[in-house]
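Have a look at the structure below, then the notes.
Only a single protein chain was left out; the remaining protein chains are all shown in position.
Moving on, here comes subunit A:
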């Protein structure tokens, strides 16, 4: 199949060049209009404005925002919410910030499974039945009200997707004003460090497919918390 595909590829590209009426291009063409308009790149909010705009957008989309002074307080808040919701099955990412917190002591009655490469459990199925997923967000975007999570052996895509409730911890200094600032982290990143999945999340899963009536939590989580730290 591979060799066949290579031959086909050549024909495909040649046809494009033929239709465009020139030989095939092998040099990278200059791209003068790359990215957002120049004025937009100068748009920058200060720290408190970024937090306020992110919070406003996240809440407008139907998410919850909680501001806490430190990670310990984030943990306490999550534990309290979990008790309120009667949550038992919890799944969390294997991230250093989360590992530094004593989850067992905060939630003695719950089962907390950590997502990592060596985990014995069927992680997908466990996440699909979990009440709460806990993750650190890598970046935030104020202008669109988005969190950014990436995948790795220690960071399952499922953790922010399959549980009924997702709690995402977002350190305030990771909130950018514009999407472009976050995309710059991926522009030109070497392949070995490139995550297979990059997910921008802007609120709870939603649909308006039945009579334009907004429904929350169609396939993904219906309840999403952003815990802003700092």
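As a convention for this text, a residue touches a chain if its C-beta (ideal position, glycine included) is under 8 Å from a C-beta of that chain, and two chains touch if they have at least 3 such contacts; residues count from 1.
The rule we apply is simple: contacts and distances are computed from a predicted model.
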| item | value |
| --- | --- |
| Which of "ABC transporter", "Multisubunit sodium/proton antiporter, MrpD subunit (TC 2.A.63.1)", "Iron-sulfur cluster-binding protein" or "Flavoprotein" matches, in UniProt, the chain that is not displayed | "Iron-sulfur cluster-binding protein" |
| Touching residue (missing chain; options A:103, A:143 or A:225) | A:143 |
| Chain not shown, touching residues in subunit A | 1-2, 5, 8-9, 11-17, 19-21, 24-29, 31-37, 39-40, 57, 61, 115-117, 119, 123-125, 128, 143-146, 151-153, 156-158, 161, 178-180, 183-184, 186-189, 191, 194-213, 215, 217-221 |
